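To keep things clear, I will list the structure first and then write my remarks on it.
Here the complex is missing a single protein chain, while all its other protein chains stay put.
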Amino acid sequence: MASAQLGGQGWSMAGRSLTALIGGYAAAAGLATLLARLLPVERVEATAWGMILSFLFYAAFGLWAFHEPRLTRVAAVIWGAAVVAGGAALLLGVRP
Amino acid sequence: MKGNGVRQSMAWIHGWLGLLAGWILFAMFVTGTASYFRPEITRWMQPEYRPHAVPQAEAARTTVAWLQKNAPHDEQWTIYLPTERTLSTRAFTRARPNPDPKAPRAPRRPEVRLDPATGAPIEARDTRGGEFFYRFHFQLQLPHPWGRWLAGLCAMFMLGAILSGVITHKRIFADFFTLRWSKGQRSWLDAHNVSAVLALPYHAMITYTGLITLVVMYMPWPILANYPKPTAFAESLYGDTAGQKASGQPGRLADMGRFVEAASAEWEGARVSRIIVGNPDDASSTVTLLRTGEDRLNARGASITYAGVSGARLAASPAPGPAVETAGVMLGLHLGWFAGPLLRWVCFLLGLTGCAMVATGLVLWTVKRQRPGAQPFFGMSLVERLNIGAVACLPAGIAAFLLANRLLPPMLVGRADLEVSAMFWAWFGLAALSLLRPVRRAWIETLAISALLFAAVPIADLAMVGAFPTDGLFVAFDATMFLLAATLGFAAWRTAVRPARAARPRRRAPVTVAEVREAVDVA
Partner (left out) sequence: MSLEVALLGYAGFAKLAQGRGRHSRTARPDRARARILGWLLILGSFLAALHRFGPYLAVPAWLALLSVSGVILVLLLSRWPMAATAPWIPMTVIALPLCLL
């Protein structure tokens, strides 16, 4: 089973699942928010694009989390993306 | 099994996403498919009601007259005008919030259905009607907001399952037409592939657009990044409609019919789908009319807001840009309002195909892990039992809901809630009883009971309503019930005649290496 490839049972699987589920959501939300904030189109349009694409981001992060065997890399990329994208969006502040 | 190829990992995740969300997804697919005929189901469940078609302006007038008598001081009225399929006016009211902050929030009032000709509540048995399936579909009968969150999570799992399923499927075109019966695991895999791949555009569309329908709840963060006041986003979409606050001075609404005619004229004759009246008894009342979404893909029709008392045109929704139009089209694709009669039936059949996809997937999970003669491990038993409860017993619950509608006395108080109770008692009760039977017998018996209950619905219809149905809607509904009963009965029969695993004769030819690899491929 591919699960054996994914580095053992128990805590490792729980960590991976949590990263995919919650980290993936945070990363997708962060990316979608950053996109909405930065897209050089009308405010309502940029917001809508960010929201529309967010689920695709979430699915991509979630699936990749279970494809990449190294849990450390998964955690770093996904939580990292969440922090970086979300942080950037926060630092940029609300669109003037 | 070698390597960590993307096919293997996607196969693994596909199995888990499908399994964990499958039981709820099946219920969402079933109730969602039923919701394509939401108004028709409501009409079937209120057979006494003889609709009279009236012009929209007249329907609006009579509704407002009734609301002014029965909910004059409410904060907001929402009126869904009758359409060709919904022949009654639906009205919701939202009471003014209690100024006392410690007072508990008033419960949300159910909709009231009014006769468009008279404005009086329609004289028919009290029932939730098709609205029950619609609400269950995305709220799962759980308190707000948990139901919507859970439904959204399952939809996300579905999206992951679709993407991983496509990535992992090796010969997606070679297997396009392959459906072999009576070959055990093979057959289940074929059935799952056929129901999934042949309607893949539909499944992918319905899943993604389903998420979009509640995107403001699931993903509000982009709004917060772009709008200092989040309500401004809704204003950008719909025009500034909510802004008006009550002035405190009393005021009388102008003739509602004139508002309907004015809006319809501005939209070159298009119908009005909804009217939202803010602060109806106030001098600064507003009347917002929304255009129908039934003649186009974009379900979010334009809106115009007038001052309630003076009739002055206050605002209109701006023309949507490409992103907003895309969201509206996605909403329209999911709701399927644009579909004429044939397309609507087609969507219904595709929805049933989706139900088949989920069900065959769930069964495939257990069939793949069956070891003949060995004691099933706990997880296996759990999944088997949940499969029976979710797939075979839910239809019994739905049939019980419809049966209760015909069998409960029309004048009984609280019958609408009793119908819903009947659904859950039948569904969970049958599932509980099925635990007493061995797995294979449980499948056969629950499917058979579901079939019988569905067959009983048209019989109860004929018996209780008295006359043979002449209205095409009732004929079509009852015929569909018989067809569903036949399908469930066929499933029960096939399960019964299939030789039990232990008695299966030995295979004639040795299993080839290729077959083993293929069977394990989607492990």
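Residue numbering begins at 1 within each chain, and the chains themselves are lettered A and B in the order written.
Definition applied: a residue touches a chain if its C-beta (ideal position, glycine included) is under 8 Å from a C-beta of that chain, and two chains touch if they have at least 3 such contacts.
Note that the coordinates shown come from a computational prediction; the quantities given were computed from them, not determined experimentally.
*Asks:* Counting contacts across the entire complex, name the shown chains the missing chain touches.
*Replies:* Result: the unshown chain touches B.
*Asks:* Of the listed residues B:M45, B:V194, B:A455 or B:A485, which contacts the missing chain in the full complex?
*Replies:* Of the candidates B:M45, B:V194, B:A455 or B:A485, B:V194 is in touch with the missing chain.
*Asks:* Just to verify: which one of B:L20, B:A65 or B:M205 makes contact with the chain not shown?
*Replies:* B:M205
*Asks:* Who touches the missing chain here, B:A174, B:A319 or B:M411?
*Replies:* Answering carefully, the residue with contact to the hidden chain is B:A174.
*Asks:* Which of B:R274, B:R296 or B:R385 sits in contact with the chain that's absent?
*Replies:* B:R296
*Asks:* Contact with the hidden chain only, please: which chain B residues?
*Replies:* 174, 176-177, 179-181, 194-195, 198-202, 205, 296-297, 333, 338, 340, 342-343, 346-347, 349-350, 353
In this text, only the chains that are shown with their structure count from here on.
*Asks:* So how far apart, in whole Å, are chain A and chain B when each is placed at the average of its C-alpha atoms?
*Replies:* The separation of the two C-alpha centroids amounts to 29 Å.
*Asks:* Residue numbers of chain B touching chain A in their complex, please.
*Replies:* By the definition above, chain B touches chain A via 1, 4, 6, 8-13, 156, 159-160, 163-164, 208, 211-212, 215-216, 219, 221-228, 233, 236-237, 321-324, 326-327, 330, 523.
*Asks:* Where on chain A is chain B touching in the complex?
*Replies:* Counting only chain A, the residues touching chain B are 1-3, 5-6, 28-30, 32-37, 41-52, 54-55, 58-59, 62-63, 66-67, 69, 89, 92, 94-95.
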